[in-house]
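Every protein chain but one is kept in place in this view of the complex.
For clarity, chains are labelled A, B, C, D and E in written order, and residue numbers in each chain start from 1.
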Amino acid sequence: MTDTTRADGRALDQLRPVTIERGWSAHAEGSALISFGNTRVLCTASFTNGVPRWLTGKGKGWVTAEYAMLPRATNSRNDRESIKGKIGGRTHEISRLIGRALRAVVDTKALGENTIVIDCDVLQADGGTRTAAITGAYVALADAIEWGRRKKFIAQRSEVLFDSVSAISVGIVDQTPMLDLAYVEDVRAETDMNVVVTGRGLFVEVQGTAEGAPFDKAELDRLLELGVNGCGDLRDIQTAALETSLER
Amino acid sequence: MTDTTRADGRALDQLRPVTIERGWSAHAEGSALISFGNTRVLCTASFTNGVPRWLTGKGKGWVTAEYAMLPRATNSRNDRESIKGKIGGRTHEISRLIGRALRAVVDTKALGENTIVIDCDVLQADGGTRTAAITGAYVALADAIEWGRRKKFIAQRSEVLFDSVSAISVGIVDQTPMLDLAYVEDVRAETDMNVVVTGRGLFVEVQGTAEGAPFDKAELDRLLELGVNGCGDLRDIQTAALETSLER
Amino acid sequence: MTDTTRADGRALDQLRPVTIERGWSAHAEGSALISFGNTRVLCTASFTNGVPRWLTGKGKGWVTAEYAMLPRATNSRNDRESIKGKIGGRTHEISRLIGRALRAVVDTKALGENTIVIDCDVLQADGGTRTAAITGAYVALADAIEWGRRKKFIAQRSEVLFDSVSAISVGIVDQTPMLDLAYVEDVRAETDMNVVVTGRGLFVEVQGTAEGAPFDKAELDRLLELGVNGCGDLRDIQTAALETSLER
Amino acid sequence: MTDTTRADGRALDQLRPVTIERGWSAHAEGSALISFGNTRVLCTASFTNGVPRWLTGKGKGWVTAEYAMLPRATNSRNDRESIKGKIGGRTHEISRLIGRALRAVVDTKALGENTIVIDCDVLQADGGTRTAAITGAYVALADAIEWGRRKKFIAQRSEVLFDSVSAISVGIVDQTPMLDLAYVEDVRAETDMNVVVTGRGLFVEVQGTAEGAPFDKAELDRLLELGVNGCGDLRDIQTAALETSLER
Amino acid sequence: MTDTTRADGRALDQLRPVTIERGWSAHAEGSALISFGNTRVLCTASFTNGVPRWLTGKGKGWVTAEYAMLPRATNSRNDRESIKGKIGGRTHEISRLIGRALRAVVDTKALGENTIVIDCDVLQADGGTRTAAITGAYVALADAIEWGRRKKFIAQRSEVLFDSVSAISVGIVDQTPMLDLAYVEDVRAETDMNVVVTGRGLFVEVQGTAEGAPFDKAELDRLLELGVNGCGDLRDIQTAALETSLER
Partner (left out) sequence: MTDTTRADGRALDQLRPVTIERGWSAHAEGSALISFGNTRVLCTASFTNGVPRWLTGKGKGWVTAEYAMLPRATNSRNDRESIKGKIGGRTHEISRLIGRALRAVVDTKALGENTIVIDCDVLQADGGTRTAAITGAYVALADAIEWGRRKKFIAQRSEVLFDSVSAISVGIVDQTPMLDLAYVEDVRAETDMNVVVTGRGLFVEVQGTAEGAPFDKAELDRLLELGVNGCGDLRDIQTAALETSLER
């Protein structure tokens, strides 16, 4: 491992600047505009009393997510999936990942027969859009649950969220494991990994892929360590955001 | 006609607060985040050297637009058109309207064989999304053309934009013609009209629809007068936005 | 304004020959094959007792329209939208326009919980297909309502249609405003406008677009005057058609 | 076989009244509005110089067909396939059948590298729409080929059509084989068969289906005899139609 | 007719080797992997208690079929219809044919309000895939009905299948009528015919198409004779397969 200096001067285990604007949307029951550096994702949580038909009468709620990217979020324009008439594989995969990550910290019985849909729309992309989406979606979800409690759709004392969740990318670039890859690092990475970690430090999801050379156990261990620590930092930022009072 | 006071205290011929953030996007060749009150539309212009195959070799450029709305831009969530697998009629209609409005002030020969696609994505909707989109799209277009000139894709002296263009809604609510309808006014309007007007005060598009009682010529004349004046105000705001220097 | 003679010798304010064959379809509850010169549109009205689910129990009916064109209605063949798997923007836009125009003269409470779908299929196109469609659709609609009354789905005395409706195109060709543009005029028009006017002479819809040079208020006024008068002529033709007895 | 009298008084081996209006369409290179009783199909032939890419340079032409039905051609309204976003199985099957029937009498080498697309749109349906479509399509095809010859896209002396082709339905209703089933007969038929026969009396296609009881060889033979004779009558009607001079 | 020897040495009226593996699938209520020479089709029957909504309460069951081909079942790879987003005309047509063939021998009242869906997936194609599918589907269907009887969804004594059904292709190759065409024969055939015949020797379906020269009545009679005899052989093979005891 060489003593790399990164393009933006960050340390190998350092996050990009993270900002969370809670309550960005005037309409949604919960919302957050989250930035990981130049990556900006608008997360809105829509709360509906009731559940899809297949879940009716089971006393449980449902949380799901949809991820999408504006056509010019990226460096060159991509055709809209609505125009193409179908959702791409990558979009599907990320939507499913976000949904799983959020459900991992939700007690659906405590949620009751309510549905929360989290939309994560990437307004600008610079690497790490899915991890920013998960991290922001958690904040929007927490606010939507609070909204449901105020509106009496959720029982006052039920603990719907039994933990928090955030996500970060890690990767090996020039044989060097590092945290939170920006786009220029991501395209050069030999290995790319996303970890989803709860506030208590447990793994919800580990998705590592060798884009170039396969990786060994020692590299994997170093990546996991970086990711767990990065998610710890994100948890603190989420907590701080949720502690400020939200005027709306 | 009664002496109406509007919900937000505006005069009948007064615009909502209008803001334009030029250069909101780090990637697009031109961009503007425009607000008409709570309506917020992100307009990005993507410049490509070259034209679609059917236009090749004719020495002319092409300008087109796509309009879309985030699922939770509105008060209750709408399914994504990408999920539904098809574009709705309203979306198509507005995309076509924006494209026509912009092309009305573009000299496609002066543009040369270049293509500019303007994406107008409604982040938050509170009435007047299509008129905000046209007004913001013009600013993004102007910046994209300037970018093309700097990059030498467009000849230095060619005047691509021979006029400016903006749009505003007018309508009759409780028998009272008024300017720039917010959503609560729009749903109650008997007549709804959008006018697209050039900087010089000429009509590009007049689209008036009686949602309730049909309207007569005198009402039509009053609506057109309100619209032309409102577009004059918007032209001044566009000009001011384009005169500030853009750091990027 | 020059003293233009039109290709087919018509005066500037003169309609093409208009014919309406009521009851063309053996199956539909109302139908009309309408011609504006070489433009021929088959309009069929399908009456169903009951309303879509979202309207159930509100004591109101529903009127909607669908517009389409046969592949070889035009000078060169167009691919079928059923083959392409999606409806084009223009088709959507016109279907919505026809539906709005008809609903403007229908008292949906008087209609009761009944649905009428008007299909307007262009068999041959020579300009003005949407205006011919609206004008013929009104006749088919009137007959379908009469059918519903005979079948006791509509109360005997309820006045479902409180006015009639027709539509015509106007435009500026060679700086000259004129009525009812044939295709060869339409493609050269600097401004193209469709007006939808009730039998009493009120506006339901005004849709004017500058295809070339933007237009000023004086031109707009002249176009509106031509349109209102043309729609008066169409109203008389509709009335005459509906007064003949229909054998079937 | 009982001595059945049919609903409309026809003999068992008698066609419904057949009419062919050649040149119904002002735009198409060949066209025919054909009626078999109340069944009316508009057939238009579109001639294009050139062939699809996969056939280029082989010195052969291409003939294909598309069949469709207007939404209210039938007794109750069907949703448009363009709205449903896909072509139904029945539509596909009939389009393929018409194309095969026409290609059976076309010498594609003599046609040269030209494409003819025949659209068969059912304006009104009362049984036998596919057989009327084939019979009318042949007339439209013949006129389009003549057009191609006049325009010099086809060599003057090349015999593109080496035979004619027509089609008719036969079926067993109440154990009685009969010719040219109207809709009320078709829905009660135990066996339904369509035969496509050349002017010289040879089979191009035999498609028989037991909708109720399976059928034996003797019944099959009687159906084939009825069908061959019916197609003989249609051939004479086609010949008569093509012999009249066509003013356009 | 010449004294042809076929590529694989078969007599003109001889089937390819036919094998039927009953119970190939561990999950389906009935299943058969059928081979006609190198053509291999996996037929699975899925039994559901209940019927589609449009049939509810009529005391009748429903049998339907879906046909598909793996992308590399053929000599060169075909794109998946799921990727293309639509079902091709040929697939639709064959699915409908299989469904009709099976329903011809099913007493839907005796079946009761149960649904059986037969999936016929071609794993390898060498001509005759639709006829192999029908022949194998009958075996899967019979087993699914037996399963329904054991599970008491079908009354013990009700005779659901009142006959058996099989299918075979016949064709004219080099002017010579022959049975069960392999792919190399099929592509050269002047006439191609599929016959569906019940165990008692009655016709359910006759579908003959002249791919080259049209055919006369004598040729048609010879093809039908070959087909009926071939289906008799298949009936015996089906019977033998169904008589062995099925361990599962």
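We take it that a residue touches a chain if its C-beta (ideal position, glycine included) is under 8 Å from a C-beta of that chain, and two chains touch if they have at least 3 such contacts.
What you see is a predicted model, and the numbers here were worked out from it, not measured in a lab.
Taking the complete complex into account, D:86 is the one of D:27, D:60, D:86 or D:188 that touches the chain left out. When the full complex is taken into account, the listed residue touching the unshown chain is E:121, out of E:13, E:121 or E:221. One chain of the complex is left out; on subunit E, the residues touching it are 25-28, 31, 38, 42, 44, 46, 48, 66, 68, 70-77, 80-87, 91, 117, 119, 121, 123-124, 126.
Seen from subunit A, the chain kept out of the figure touches residues 86-90, 92-93, 95-96, 100, 104, 163, 193, 198, 200, 202-210, 213-217, 220, 224.
By definition in this document, only the chains that are shown with their structure count from here on.
Of all chains shown, the one whose average CA position lies nearest the global CA mean is C. If each chain is reduced to the centroid of its CA atoms, subunit D and subunit E end up 29 Å from each other. Each of the following residues of subunit A touches two or more other chains: 85-86.
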